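Here the complex is missing a single protein chain, while all its other protein chains stay put.
Now for subunit A:
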Amino acid sequence: MWQFIRQLFHKFGSPKWFYGIASKMMPWLLAIGLILLLAGLVWGLAFAPAERLQGNSYRIIFIHVPSAFLAQSIYIMMAVAAVVTLVWRMKLADLFVRAVAPVGAVLTFLALFTGAVWGKPTWGTWWVWDARLTSMLILLFLYFGVIVLMSAIADEKSSARGVAVLVLVGVVNIPIIKYSVEWWNTLHQPATFKLTEKPSMAPEMWVPLLFAVLGLYLLFGWLACLRMQTEILKRERRTRWVRDLAAAGGN
């Protein structure tokens, strides 16, 4: 049993093995992700009923919630990978953090941007310095910090450790984002989905939202695989298998 786990760990830690698995999964992730996201967005934009109080501006929710959801999940995944980097020195975990940090930054920006544009017709202002919005802005700066730090340190090992420590320090921010709407007074509405309760929206609204969230999740999976492949190729460019791959034109 122990032997088996060790073998699995070694296999999973092998960049070459991961490159092959990623290549096999990527077409599926892209296709199913695009279909789900597109279905969710078209349904939400054109077919879901208008909201009683907010009218049609609420249709922004179908991109705002998926972006914000992914922005936080990506950070949590990065934190898990950071623990793996620090404890087991697994290269693949460090490559994951490097590969997805820019994706997380873009999604955090999208959550903030769509939130601001939604806030104008709904709250009458683009921005308020309340807990939810401020902690999301801090998340964006944390992503920027990770991106800058990972390119600032040339040595592979110290860079991996430095980035992992920064990611772990920043993880404090995640529960603050999550509970900010309950701990402090805010204009922001509470969470739409909770694992323990029924959604507070009508099914015609939350089903397309769920589609969009799942679709964006799969698309993130595709992006993560693609970007990790790039990092692997950069690191392993002197190995036999990468040279063979490059000679064959990437196939």
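Methods note: contacts are C-beta pairs under 8 Å (C-beta built on N, C-alpha and C of every residue); 3 or more make two chains touch, one makes a residue touch a chain; residues count from 1.
Assume contacts and distances are computed from a predicted model.
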Considering the UniProt annotation of the chain absent from this complex, which name among "Urea ABC transporter permease subunit UrtC", "Cobalt transport protein CbiM", "Thiamine import ATP-binding protein ThiQ" or "Heme exporter protein D" applies? "Heme exporter protein D"
Using the touch definition up top, pick the residue from A:Ala39, A:Met201 or A:Leu233 that touches the left-out chain. A:Leu233
Decide which residue listed in A:Gly20, A:Pro121 or A:Pro190 touches the omitted chain of the complex. A:Pro121
The missing chain sits against subunit A at residues 41, 45-50, 55-57, 59-60, 63-64, 67, 102-103, 106, 109-110, 113-114, 117-118, 120-121, 219, 223, 226-227, 229-230, 233-234, 237, 242-243, 245-247, 249-250
